[in-house]
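Sending over a structure as structure tokens; questions will come in a sec.
A single protein chain has been omitted from the complex, and every remaining protein chain is retained in its original position.
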Amino acid sequence: MTYLPYAVAAWLFLVGLYGVVSSRNLIHLALCLSVMQSATYVLLLAVGYKNKATAPIFRGIPVGHPAVDPVVQALTLTDIVVSVTVVALILALALDVHKQGHTVDPDHIAGMSG
Amino acid sequence: MNRTVRLGLFAISAAGLAALLFWSLIGLPDFGHYHWPYGKLLNAVAVNERHTTNVVGVTVFDYRGFDTLGEEFILFTAVVGVSLLLRKDRDERVLRDPVRSDGVRLLGMLTVAAVLVLGLWVVAFGYVTPGGGFQGGVVLAGAFLLVYLAGSYGDFEALTPHTPVEIAEALGAGAFAVLGFVGLAYEGAYLRNFLGIGDTGTLYSGGSVALLNWATAIEVTAAMVVLFSEFLNVYMVPVADWRT
Partner (left out) sequence: MIPLQVVILLLVAAAGLAVVLQRDPLRQTVVNGLYGLLLVVLFMVFQAPDVALSMLAVGAIAYPLVLLVAIARVRGHTDETTDDGGGL
């Protein structure tokens, strides 16, 4: 049971990867990619967690009180905001592909020109 | 290769990847038994060294400020990419799409004001309580989006003219880099704190963390507003024109 968070992170990564490989729609593919990214967030936060510790905000609690790791939280929170702009970039690419070939199926865009 | 071959190949390699992942994750320490020194050190010294109570906020902008600089420029580049892709089909005609219900307009006006104040609060107190430039920036951009949802597209366009918003985005990203050089000039290291650190738990604390926080908030808000404005313009272009 102590390995459940790591197992969930690996599960989310593999499920997202299956979605990317077997997708028939570029918009569905972008959302599966975001599921893969959230697997890394779960893994990072699970690594930093400490039993019976609080959040690393020391307002009202003394400084010596045990708290979880703040560095992984710093990495994760900037990554979440940046990943939404990357998904928006992928969707803009999908719209461009659709304008050229009138399809959003990844299997059918290999033969397009222009 | 066709689809069935691709899926079969994926099944084999995914089984191998799953085995490797599970084997490597079992090697990590038990969940909850965190014993590495970096987190413990930061929690012990951050409040006394920088007088800020949100250790995550001061990690983002001070102890790991260089990583945040990189993330900000990823955000900037992605939004530039979206603008490049969607700008060439930009429609410059006046498009309206107004909301007709009076109840929605009234509620929207009140909500826009509330969300704006909430966003400014989340940004301002980012290094005292949970919050910061990134979270508050998205909330502030949400206030602009609410103007479109509760008003009309013309209101949204009048509120977010292209050139000032893009200048604000560039200024926010550039200010972060320039503040690092000020730290280099005064204290000898890039992004080193160069202001007084003030009193613990108040807004006047953390030194240059406050300035970096606001620079990030301006950049994230402007970048999100550019993103929303490009996407909304794509949505408003009439169907017949898109086909040509």
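Should a chain be cited, it is by its letter among A and B, assigned in written order, with residues numbered from 1 in that chain.
Methods note: a contact is a pair of C-beta atoms (placed from the backbone, for glycine too) under 8 Å apart; a residue touches a chain by one contact, two chains touch by 3 or more.
Owing to the predicted nature of the structure, the values given are computational and were not obtained by experimental measurement.
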For the chain not shown, which residue from B:G39, B:G108 or B:G132 touches it across the whole complex? B:G132
Missing-chain contacts mapped onto chain B: 31-32, 54, 56-57, 122, 130-132, 134-135, 138-139, 141-142, 145, 224, 227-228, 231-232, 234-235, 239, 242-243
Mind listing the chain A residues that contact the chain we can't see here? 1-2, 4-5, 8, 11-12, 15-16, 18-19, 24-25, 27-28, 31-32, 34-35, 38-39, 41-42, 45-46, 49, 51, 53-55, 57, 67-68, 73, 76-77, 80-81, 84, 87-88, 91, 94-95, 98, 102-105, 108
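By our rule, only the chains that are shown with their structure count from here on.
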Using mean CA coordinates as chain centres, what's the gap between chain A and chain B in Å? 15
Considering only the defined contacts, which chain B positions touch chain A in the complex? 3, 6-7, 10, 14, 17-18, 21-22, 25-26, 28, 30-34, 36, 38-39, 42-44, 46-48, 53-56, 59-60, 63-64, 67-68, 71, 74-75, 78-79, 81-82, 85-86, 89, 128-130, 132, 134-135, 137-138, 201, 220, 223-224, 227, 230-231, 234, 242
How about chain A: which of its residues touch chain B in the complex? 2-7, 9-10, 13-14, 17-18, 21-22, 46-51, 53, 55-59, 63-64, 67-75, 77-79, 81-82, 85-86, 88-89, 92-93, 95-96, 99, 107
